[in-house]
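The structure under discussion is supplied below as structure tokens; questions concerning it will follow.
One protein chain omitted, others in place.
Let's turn to chain A:
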Amino acid sequence: MAYSFPEEVLEYVFAFLSSDKDRNAVSLVCKSWYEIERWCRRRVFIGNCYAVSPQIVIRRFPEVRAVKIKGKPHFADFNLVPERWGAYVYPWISAMARSYPWLEEIKLKRMVVTDESLELISKSFKNFKVLMLSSCEGFTTDGLSSIAANCRNLRELDLRESDVEDLSGHWLSHFPDNFTSLVSLNMSCLGSEVSFSALERLVSRCPNLKTLRLNRAVPVEKLASLLRRAPQLVEFGTGAYSTEIRTDIFSNLVGAFSGCKHLKSLSGFWDVVPAYLPAMYCVCSRITSLNLSYATVQSPDLVELISQCPNLKCLWVLDYIEDAGLKALSSYCKDLQELRVFPSDPYSAEPNVSLTEQGLVTVSAGCPKLQSVLYFCRQMSNAALVAIARNRPNLIRFRLCIIEPQAPDYLTLEPLDTGFGAIVEHCKELRRLSLSGLLTDRVFEYIGTHAKKLEMLSIAFAGDSDLGLHYVLSGCESLRKLEIRDCPFGDKALLANAAKLETMRSLWMSSCSVSYGACKLLGQKMPNLNVEVIDERGPPDSRPKTCPVEKLYVYRTVAGPRADKPDFVWTMDEDGALRLS
């Protein structure tokens, strides 16, 4: 007998399922559950914009309110993906404009967004609330004007780390006078100055404003006025934090900060004059997140500040902090969960600061909750890595960048295989790992054996042979994203593990030893994969078959080969024919 649960009840129950994994599982139970679930799915996450087409998404989920779409592969952040490669959002916006009139949220990462797209967004979705453009490009401040002018219910406008053509600061003045719904504004990536009075008025009339991240152009003497108008702020990013020290500006700032009883996160701090840092001391005890990665401040001043933040959970800082500063961090900030140390001078041959592997070892020993690490340094040893692994088996993300490619253990001159091996062996929950330094195939054997929860792996200038790649592809059960550059990995491992690639989101290989012939074969064997050869030297078949391709991007898809390839991308598909765009 068929159960007689009314649809509405099931829908109500499904509404409690927020994770995509759970919803996907539910939709496989039976046809009617599939139907009910698809009509009530409100949020869709598309990890690779080319893995599926807008039409397919819309057909299955007709009532979506929030989309999150990712475009270019991660290595695009480091200029490895040529211009015009793709990831255009316009087709998505145009399809959703027709089918999702009630869309409220669009979050994009590494996509090309044009002013046209922004204008279409601003005019198509009457209840539009959240626009987040993370590491996007292709638009100008004119596009922002459309959003400001037309999105009457906008709550969040977050442009984090996007590359915006900055024509002027006028866009901010396009928010109408009766616009009061703003909760979050992040314009930190913009260059030009917005009208300060317009900004003040905007901040004054939006009582729910919780996040305000200013851009560099807002000078320190203007901060107090903004903070006084928004004492409810939880997250605040300053502009340039420098001007000649003046007591009136300083005391004004102290007064303003002291009124902000809810501040938890601080960022900005370009061009910092250290004398202004104490203005923030009154809020430090509540601070959980501090981004000082633009602050060219020396270690003693950093330590002064950090020592006032016992509740710090997340710290982004430049290597000016040095080992001494990290030692202080480890003793003052016992709640620390995430640490990112960026290089102040990545291209100089000699170290410009006294930051070594010791700093990281100390933090790993002193901060019991540390789970996420991004660390740039110039020397590393197996001993240090083993210590870190033993100290912090609860690590989830470990990204180490030793600046010199293929740098060995500086004490023993051996490869760093043992060190990274210890990391994957002890840190059983490790989900993300970036390797660097001198590494042989052995480290990949360790990774394949132990890193069972690893989802994303980044490899550069490492390994000896195909065996390395084979260990990873055959051993890492949870692997979703693999990105490799300048490694001697080639055809054998790739073809032997072709089936594995269908269980992953994507594989990137550049400056490796994969031949065009192998790419073609892979494309033929695996119809559910798009095998893209990216080669700016011209058609791959104009070179010998054994000549390695420049770059290879392989990803699973239900949408078939893409129609918007530029002239330097070749798709290898089933019929084996070379398809030119």
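FYI, a residue touches a chain if its C-beta (ideal position, glycine included) is under 8 Å from a C-beta of that chain, and two chains touch if they have at least 3 such contacts; residues count from 1.
Just so it is clear, contacts and distances are computed from a predicted model.
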Name of the absent chain as recorded in UniProt (options "histidine kinase", "Auxin-responsive protein", "propionyl-CoA carboxylase" or "AP complex subunit beta"): "Auxin-responsive protein"
Listed residues A:Pro62, A:Pro176 or A:Pro346, member touching the removed chain: A:Pro346
Touching residue (missing chain; options A:Lys525, A:Arg543 or A:Arg562): A:Arg543
Hidden-chain contact residue, picked from the options A:Thr211, A:Ser258, A:Thr296 or A:Asn497: A:Thr296
In chain A, positions touching the absent partner: 75, 77-80, 161, 163, 167, 189, 192-193, 216-217, 240, 270-271, 293-294, 296, 342-350, 376, 401, 403, 405-408, 413, 438, 460, 464, 485-486, 488, 510-511, 513, 536-538, 542-544, 547-548, 550
